[in-house]
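Every protein chain except one is present and positioned as in the full complex.
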Amino acid sequence: MKSHNELFSIIDTRIVVEEIIQQVKSVNAGAVTVFIGTVRELTNGKRTLYLEYQAYESMALKKLTEIGEEIKRKWPATNVAITHRIGKLEISDIAVVIAVSSPHRREAYEANEYAIERIKEIVPIWKKEFWDDGSKWIGNQLQTNSYE
Amino acid sequence: MKSHNELFSIIDTRIVVEEIIQQVKSVNAGAVTVFIGTVRELTNGKRTLYLEYQAYESMALKKLTEIGEEIKRKWPATNVAITHRIGKLEISDIAVVIAVSSPHRREAYEANEYAIERIKEIVPIWKKEFWDDGSKWIGNQLQTNSYE
Amino acid sequence: MIKILLFAGLQEEIGADSLMMDCTECTVLEVKKYVLTKFPLVDLQQVITAVNEEFSQEEDKVISGDVVAFLPPVSGG
Partner (left out) sequence: MIKILLFAGLQEEIGADSLMMDCTECTVLEVKKYVLTKFPLVDLQQVITAVNEEFSQEEDKVISGDVVAFLPPVSGG
């Protein structure tokens, strides 16, 4: 399964960072920023065994594309590509990659951070954490904090 | 030639981004930020043919290592790796890669941007731009601006 | 008929990834009430809704053939 809309994808296989970087390459780019969200072992002192991500796929893809459009409006000289993985992820696996290229570095950092904030606000993707004593769907990360 | 000090390197061959990312991987990292500085074609409307980077190598390596130590003091939970390329670089070639991993994303962005600012301040590396009508050593980028 | 999509914890609580509701024209609020009538133990307070993949308000109209998604707080990224 790979449902993708050029620069914005939801996939259920391993994300290859280099491929996302290639999607934003441009002779006008002096800077590329990349954000890689990975599964970490400890969250609030609790040991995660693995995660499961679920998406409302068609809407998630639409919202990722919208985030790309928002970024183009705010920072017109940038190029953006975002891939989010769903399904079962182990510790250190990559859940999301955001690549932004820009002539100048300031915009590349700003646009990249904007993208991850917006993903956490509007993209319908959910994470379930599995520990050795149970599991839980994680919600509302922006307020209750877990991985940010 | 590859003079490196574990996480901090000056090389005169192609930089492989994935290798730098691997150097900061950790089960405690939920976020990895990567900055990739590339050679762009147009600077202030002028078409660059290629660049040449020169370093005071031993001191540059020492200063990169110091920047890593500064970051560890400011953001103790981060891991940092920096590789800078020297010699002749063509358009779109990668000049520098900075990778920062961290449990939380805010620090990973902040530490990464701090690293590139510090590189432009204290690391003895110089860039010469070649155009079809001449060439020039670039200096003082932080004030007169070119690629930032 | 309206299709109701369920995700994450809500999907597990209800034990289905979608439900059908028989109506030709109603509001999002009515769809919510329908679900609460059938599954009174479910908590929809933090759930936001999307109609045909666009975020919606409780007063928004829904017609037969529309897809209403019930979205628990997201945790992607």
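Chains: A, B and C, in written order; residue numbering restarts at 1 for each.
The working rule: a residue touches a chain if its C-beta (ideal position, glycine included) is under 8 Å from a C-beta of that chain, and two chains touch if they have at least 3 such contacts.
This is a predicted model, so every value here is computed, not measured.
Every shown chain touched by the omitted chain in the complete complex is listed here: B. Among B:Val24, B:Ala60 or B:Val80, only B:Ala60 touches the chain that is left out of the view. Residues touching the missing chain, restricted to subunit B, are 37, 53-56, 58-60, 62, 84, 95-96, 116, 119-128, 137-141, 146-148 (touch as defined at the top).
Just so we're on the same page, only the chains that are shown with their structure count from here on.
Think of each touching pair as a link: the shortest run of links from subunit B to subunit C has 2 of them.
Of all chains, the one whose Cα centroid sits at the greatest distance from that of subunit C is B.
In this view the innermost chain, defined by its CA centroid being closest to the centroid of all protein CA atoms, is A. Each chain gets a centre from the mean of its Cα atoms; for subunit B and subunit C, those two points are 49 Å apart.
Per-chain Cα centroids separate subunit A from subunit B by 24 Å.
With touch defined as above, residues shared between interfaces to two or more other chains in subunit A number as follows: 37, 116, 147-148.
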